[in-house]
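Here the complex is missing one protein chain, while the rest keep their positions.
Presenting chain A:
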Amino acid sequence: MSPKALDHDSINENVKRAQYAVRGELYLRASELQKEGKKIIFTNVGNPQALGQRPLTFPRQVIALCQAPFLLDDPNVGLIFPADAIARAKHYLSLTSGAGLGAYSDSRGIPGVRKEVAEFIQRRDGYPTDPELIYLTDGASKGILVPVPQYPLYSAAISLYGGSFVPYYLEETANWGLDINNLRQSVAQARSKGITARAMVIINPGNPTGQCLSEANLKEIIRFCHQENLVLLGDEVYQQNIYQDERPFLSSRKVLMDMGQPISKELQLISFHTVSKGYWGECGQRGGYFEMTNIPPETVDEIYKVASISLSPNIAGQIFVGLMVSPPRPGDISYEGFVRESKGILESLRRRAQLMTDGFNSCRNVVCNFTEGAMYSFPQIRLPPKAIEAAKRAGKVPDVFYCLKLLEATGISTVPGSGFGQKEGVFHMRTTILPAEEEMPEIMGSFKKFNDEFMEQYDDHRGYSRM
């Protein structure tokens, strides 16, 4: 075979280096097993509707009508669509100037929807924001200071674009809190290697760690970024997923504005949101937005230019964003149904977060911080030396070894902690809290049985992998 045009030696190095564990080795093995007929429970990715979460009714009614506007002319449409969904579909269709779902919009998104997002942000935070600084996106997000553990989109994206990933470690023993000294250390270390940190990512609520940042923490972070001249990238896609009452969601923007001038006019912030999470779980729509604060107009122009090359985000996804930020209101026909559905989902997620945390903590070699928010549980698995040796012999990283064994034994497909980054010698596993509530007891039982047997096999009571 003659040498190919594109082969191992000639492919972009950054691509070769990039890793994305969420759909990596474990997922591929799970898919193989599934093809062979094994029942797999996919807890590797925050993909609620794949695990039985139903879509909210109202948004789907609205989108279906937008998809097929000729239905609106049919006298019988009211038989299967409520009046407020019909009205809302007409509203969004009018925002597209009648072109509907099939025409490219403005590259930044439909102006009317961006306005709705701005109104939402104002209601949420108490500060006005400019729709011109809000760009709708196709759901996807794109040296960057990144928390460790982190959602590996950041490391992958940084890799792909040839940047340097500068980790800062979260404190597991302090509920995955942020110690500002860790941050300073990371920046200094990077500088000594000739890397200038340019931006800092915070994921709040955290993925995979689930912690909700306190106001004090957020202020520290903002001050730090201001001092170090970093752009703050606030991944806030889980803002609806809060499972405790001590630390409600606080947007980075609100805290920044609260801090007043000069910092509120100087700190550069980009905040991200999506329809894929929350109680919406509409991952497949690919809808989201980002909001820019204190970004210079010429830079905004450049971002606009790059956005325009992709023409526009998909219109249905944009409408989902509009629906998310302006859900049915009291008095609307669909209001009660909508509240019932969304509360039901959130309360169930809260119960499942607790179930999983407790289940993991009941195993003697597992310690699990409570999932304060987001959609994941990230237990620390203490592996005995014999297991670590066995992993080495098998040519696998210890947590990959553990997770593969778990998969083979129980069909539970997780993501090993090494995919998110962790301290040396400490092992974790990320699962979602998304499997159906009625299946939870069986899943946790299955896990415990496997873990007990694993420990039986590899434990020689000489001690664990790490305190």
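One rule holds in what follows: a residue touches a chain if its C-beta (ideal position, glycine included) is under 8 Å from a C-beta of that chain, and two chains touch if they have at least 3 such contacts; residues count from 1.
As a convention for this text, contacts and distances are computed from a predicted model.
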Practice prompt. Match the chain absent from this complex view to the correct UniProt protein name in "Translation initiation factor eIF2B subunit epsilon", "alanine transaminase", "Pescadillo homolog" or "VPS33B late endosome and lysosome associated".
Written response: "alanine transaminase"
Worksheet item: Which one, A:G102, A:P330 or A:G395, makes contact with the chain that was left out?
Response: A:G102
Worksheet, complete the sentence: Across A:K38, A:K305 or A:K392, the one contacting the chain not displayed is A:K305
Discussion item. In the whole complex, not just what's shown, which of A:V237, A:A316 or A:V366 touches the removed chain?
Written reply: A:A316
Worksheet item: Residues of chain A in contact with the chain that isn't shown?
Response: 1-8, 10-16, 18-20, 22-24, 45, 47-52, 55, 57, 60-61, 63-65, 67-71, 74, 76-77, 79-80, 96-105, 107, 138-140, 153, 156-157, 160-161, 198-199, 229-231, 262, 266, 268, 276, 281-286, 294-299, 301-302, 305-306, 308-317
